[in-house]
Structure formats: structure tokens, C-alpha cells
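In this view, the complex is presented without one of its protein chains, the others remaining in place.
Coming up: subunit A.
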């Protein structure tokens, strides 16, 4: 029978990678807490599962290597091997190697490269030291009982006497007989009812039957015997070849059966296996019942999951986006019709659509923890490489964000972490000299903050060298000679293109990892990055990312005939700008907001809208990170579910606009890039940067 297992093999590859990831996490856990039995159980289970599944697909290289690893893990589990640094190291390397083997399978048949083979030999050798003195041979072939093939059909006499327990064991005697028929033909069958008790003592759940079968088959004794494997324990079975096809079919049958103790010459009893098996079967009953029942997996994996192709989800979210637009259109029409019941029903629909939207977006949200955990290994390896003792502390792992964001944030985070370890955290000696604990700490944290998610990478190293950065920036003309930027602005200069590649500018540079690349990657995700540093205390890099890339809650504002969308999460309040105030604040460029200076951006001017401003203007107070400003607009139009459509490449140079959306009326509204607008204000205020304000023109 050929069954196509290609698809299942794909599942295996995905699953094996996950298992290895889990194995690595548990290994690191075990390293920090060598007595953690749960971790050992989880590691063993991972290797065990991979081996078992690989066998199903006949992936011999994986099976044989994993077998050795599993063997060592088994010894670890039952306590005959102790956890030590060397063992953890070799197991981590083994898990790397297993991943490599799996990648070979994923790449369809490509052979393992010679260096990898050499590595495997080396690993096996090290692993062997942890193995049993008499190493277990490689797993035997699945079934070795096939050499016989007596093609000729023979007649067999089978006497079966099922034990009273068979029904209770879930066995149906009839199904065995049916299965027997797949091997040959039952020529005659007699039911033996002599064990049936009288009606009073008769138990409906017990089996009292026996069968006497005459069976013609080409199968050998072993094959027929195998049919009854599952019932052998509580049944009496005799399988005898009748070479002389003379059926002595009468009373003698039962008698023969009862006389089975007799060493009957013609009979080959199959019961020879029984004594061992029976005694062996009883032993586990005395064994203490399962010492560690199901170790909980650390994270809550209790819920049932459905694996869905990401493309399908994207498609769904796109459709929901269209649905949102369509339902906004319907609501608009309903309002024009002045039909109450129609309006009511469209508003119900809008409500539901919004819920569907939320639900659909939530489908894409995954916790950041998995990405964070991946770094444990990186931190461990890099710190060993550098000869530094560094501890990684993770918090906020359950914070969820969009899958796409999670996937793309891994590399920038990795750069930042490596930089922090390489250049941020000092050597143990330097740390001790500075009066700090010898062990360095890295802290990865994630949390939600006003509509965005913040990822923090903090180290307790030496911090940035402010003067050197400033010096370098002035040299490169990034800072006007007389300007006195704030510390934070100076630190953020290292994200400027080409800045960090200069030799030894800061203790965060080097390795050819441009911080500008990190910044660019984050900007592509509509996020921002900034940095804070205390000399001698450490550095914190903060990455702010939008929760989702597809849809935002928007706040609609009007300027003249145009409509703009401000992300609602960033809107703090709206205030009316009276005419008198307006003149005054227009000259000053800021507004007195309850005693606070609020810089204003006149969007009408910013986007070069023609025509007179309306008499009554409004200020929308927006906040992003630590920056706050007022956007002056003509009309406030209310909330709006905004499906983000990217702007074409043509508009790539536009600053202050992050995308567009389609309103229910079919008109296009531009989405304001509030962070960019706010940064522009900050820059013009300080006037130390040279690039002039680029003004976008929109008609």
C-alpha cells in the first residue's frame, strides 16, 4: 500500500523545529537549575518525539543520531548521569546538529555536508562517554521476522480459548477471527461453549467462548501466531500444522484441547512465550505508579490549537478590511436616506463588523516571548565567546503583537543584543573595578503603551560616551557647531547612517553592524527607536512598534475639503481654538495648555492647503513617546476604523504621511504620520540640525 506522506512530512519538519526550540529552552533552563526534573523530562520528550516521528518517514540519519541523544537523556532522566556544563554544551550542539539534519530533509534530499558529518562523529564520540558502558546498538529494523515464505498453502488447526477478561480489555474475539481471514481461509469453525457457566452465575461482561478452527493459509506459523499478539496474555492458543489433511472432526476436539498438557507429538505449542510474558506482565503492577506524572510544559499549552496557513489569515484580514470600508459606505448611505430603521440595521452591522475585525486581528497576534527566548541561547553563546558573565532577564514575554512584526523584529533585536554584550557590558575585571557586580545583566522587556508596543533592551554596562559622539557628529556636520543638543539627542545620533561604522566612536559600535540598519528595519515596521544612557550605569534602547500593520482606529479631521486620519491611540484630547487665541498662538507657535507649553502644527500650512482657514479652528492634542503637540485643523469629524493602504513608491519622499485609506464615501483620506510630525517640531525647535523642513504639498 502506498500512502502519500509528503504533507505529513512537512508537518514533521515544522514540528521537529519547534521541538528543538523547546529542547534548547529547557536545556538552558536546566543549565541555570541543574535539579529541574521538569526540564529534563521536556528535553527527553522532545528528542523522543523527534526520533519517533522521524522513524515514520524512514529518515534514518535523524533516527540514528537522535537515538544516541535520547539514550543519554534517558540516563540523565533516571539519574545515572549527572548534569554538568560539558553535558549541556554537547546536548546543545547535538540539538543544533539535529536541526541541521532536519534542514537537510526540508531541502529535499540534499546530503549532509562533510564538515557536518565530521561534527556528527565528534558529537557521537562525546555522547558515548555519557552512554551505558555497553552501548546499545543502533535500533533494529522494525520487523526482522520475515525470512520465512512457505508459499505453499497448508492446513492449520487452531484452538482458541479466550480468557474471561477479553471483553473488558476492549478485545472482540470476532474481530480477531475476521483479521485471521485476511491471512487465509477458515474452512471450518466450531464454537466451544463448554466453559459457559449456568445462567445464575453467568456474567455478561465475561467471555466464555472458545473456537476450534480449521484454517487454510500460506502464512507461516509466526504470522498466524502474531494475529493473536494482543490477546495472548489471557488466552490459550494452540496453532498446529495438520500436514495430513484428514479432519478428525468430532468429540475428540474438546478432548484434545483439554489434554494440552500432554506433550503431544504432533503439536507445536505456541505457549512457550507465555510464562516469561506473564510473569513480566505482572511486575509493573508492583512498580510504583509513575513518579512524575505529565510535567507541565512551563507555558500554558493546554488550549487546543489549529494550525492555519498565514496566507489564509492575511486574506481574511484583507477581506475584513474591505468589509469595514463597505460597511462604512452602507452606513453613510443609510444616513443620507433618513430612514431610521435602515440606519439602525446598518449600525448593528457596523458593530458586528468591528467585532469581526478585532477578532481577525487578534488571530494574528502572537506573544513576543518565543522570540525573546531564542535570545537566551544567543546570550549564552556570545557571553562565553567574549569571556563575560552575562545574565539575560526576560519580562513581558506574554505581550502580544502582530505576527509579521514579531518575525521582522528578531534581527534588529539580535543586533542590539550583540552590541550590548560586546560593547555595552564590560569585562568582569572592569566591572569589579567600577564597583559593580562581576555578572553583567541584560534585560529584555516588552509592554503596551498608548497603542504601541515597547520593546526595551537594557544593559548595566558602561553606557555611551557622550562627548565622543558629539565630537564625531560635529566633525561629520550632523550637529551645527554652536548647538547644544540634549543628551538624548546626542545618543540618538548613533542611529544616523554611517555613524556607527566609524572606528571606536562609542562602546556600542563595531562588528560592522550599522545601527542605521537597525533603525531602518524598525522604521519599515512603522516603529521608532530611541536610546537612553547613563554613564557607568548602562544603556536602554527602546523600540516602539505599532500593534498591527493592517488596521488602526483613526480619528478623522478635516482641512478645507480634505480629510486626514490621526491614529486614535495617539490622540489625547481635542480643544477649540478661539479666534483671539488663534491669532496669538499663531504668532508664538505654541499654546498655553493648562500651564503647559504645547507646540502647534498648522496642518493647513504644513500641507500647503490653499484658501482661507475656517473661522473656528480646533486643536487635536497628540502624544507619541515623550513628545506632545497640538495639530491645528478645521473640523473634527469623529472616529473611523481605518484600513491602511500603503502609499505608492511615488510618494516615498512625503514626510508626515504614513499611508492612505478609503472612506465610506469612496474618498481618499491620508493618514498622518504623527511620530514624524512630532520629530520635525522637536528638530525645528532646537535648530541644531541642518536638514530643512521638507514640506509636502497636497492639493
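Rule of thumb we're sticking to: a residue touches a chain if its C-beta (ideal position, glycine included) is under 8 Å from a C-beta of that chain, and two chains touch if they have at least 3 such contacts; residues count from 1.
Assume contacts and distances are computed from a predicted model.
Colleague: Going by UniProt, what is the name of the one chain that was not included in the view, given "Response regulator", "sn-glycerol-3-phosphate-binding periplasmic protein UgpB", "NADH-quinone oxidoreductase subunit M" or "Oligopeptide/dipeptide transporter, C-terminal region"?
Modeller: UniProt lists the chain that is not shown as "Response regulator".
Colleague: In the whole complex, not just what's shown, which of A:168, A:188, A:362 or A:616 touches the removed chain?
Modeller: A:168
Colleague: With the missing chain put back, one of A:52, A:222, A:359 or A:646 would touch it. Which one?
Modeller: In the complete complex, the chain left out is touched by residue A:52.
Colleague: Going by the contact rule already stated, which one of A:28, A:231 or A:577 would touch the omitted chain in the full complex?
Modeller: Reading the full complex, the residue touching the unseen chain is A:231.
Colleague: Would you write out the residues of subunit A that touch the absent chain, in ascending order?
Modeller: Looking at subunit A, the ones touching the missing chain are residues 1, 3-5, 7-9, 11-12, 14-16, 42, 44-45, 48-49, 51-58, 63, 70-71, 74, 136, 139-140, 142-143, 167-172, 175-176, 178-179, 182, 227, 229-231, 233, 280-285, 287, 290, 293-297, 301-302, 304, 307.
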